[in-house]
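The full complex has more chains than appear here; those shown keep their coordinates.
Letters A and B name the chains as they come in the text, with residue numbers starting at 1 for each one.
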Amino acid sequence: MKNKIGIADTCFSRIDMAKFAIDVIKKNSDAQIIRYTVPGMKDLPVACKKLLEEEKCDIVMALGMAGPMPIDKQCSHEASLGIQYAQLMANKHILEVFVHMDEAKEDGDLYVLAKNRTEKHALNAIELLKGKNALQKWAGQGKRQGRDDAGPIKVKYNRVC
Amino acid sequence: MKNKIGIADTCFSRIDMAKFAIDVIKKNSDAQIIRYTVPGMKDLPVACKKLLEEEKCDIVMALGMAGPMPIDKQCSHEASLGIQYAQLMANKHILEVFVHMDEAKEDGDLYVLAKNRTEKHALNAIELLKGKNALQKWAGQGKRQGRDDAGPIKVKYNRVC
């Protein structure tokens, strides 16, 4: 039976992030995609939970964009906590893909960042569906979404202590 | 059977926000409206949950106004987290429509802002009742409530990376 991947996205976002995710999922898996569009970030947690519980999705991506002001950080914090509880209540993963408008200096950069982050997390979603050890090859490798990987720390001797 | 939309509002607010919501809902849908007035913001989460669970509302709007001081931000944060949990426990949407008194420089502006935000979210509530894809046409379009839309980011080439 095909896997089901849920995609929750927002009208608040200035970029159609869902399109990035859908393109990657279609190219790299035969999973069924169920999309759910809500007004803003704080509407994502319950939308994700409904995708997991009512639509029986195996995993969900929560795609959101946060404004640049302090009150926007408070909003994204509330949305993030909601996503934490939603996962624990459903016992399934929700990959939080949030872009903060102050992460880039101009619109073009923000677009590139949002695309990169969403695409990499779409691949993460596909991997997580394969099992607990599918991502183990990248464990501790300093992987980043949205920008280049930080990479692993190089230590001269295998054991420094 | 008619949809039921709950409206929870407060005595603390300096503007009768419920009136804005009720006007829009009556003009644009035949949903039944159930209203619940509480003292302040922090009384909204449980009021919303009761509207969803005891009054069987399909969706609820939580209308509140927050003061301008740091302690007021803490209060709105607590109310917002309560609204997050209430949604997850009831598996239904609560649209949070909060106006912060420091968002506008004078009363008239605050009134306009509150009216605009409440009316747009009333329309969002009606759309969400239609299904998961009713708002998809606006996904990633930079929609805002309370002020003008930010609009989508324009990128010169369809794909910049």
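Here, a residue touches a chain if its C-beta (ideal position, glycine included) is under 8 Å from a C-beta of that chain, and two chains touch if they have at least 3 such contacts.
Predicted, not measured: the structure shown is a model, and the values here were computed from it.
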- Message: Beyond the 2 chains sitting in the coordinates, how many copies does the whole assembly comprise in total?
- Response: 5
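By our rule, only the chains that are shown with their structure count from here on.
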- Query: How many Å are there between the centre of chain A and the centre of chain B, using C-alpha atoms for each centre?
  - Reply: 25
- Query: In their complex, what parts of chain B are in touch with chain A?
  - Reply: 73, 76-77, 80-81, 83-85, 87-88, 91-96, 100, 121, 124, 128, 132-136, 138-145, 150-156, 160-161
- Note on the structure: Seen from chain A, its contact residues with chain B in the complex are 9-19, 34-39, 42-43, 45-47, 49-50, 53-54, 71, 74-75, 77-79, 81-82, 85-86, 89, 107-108, 110-112, 115-116
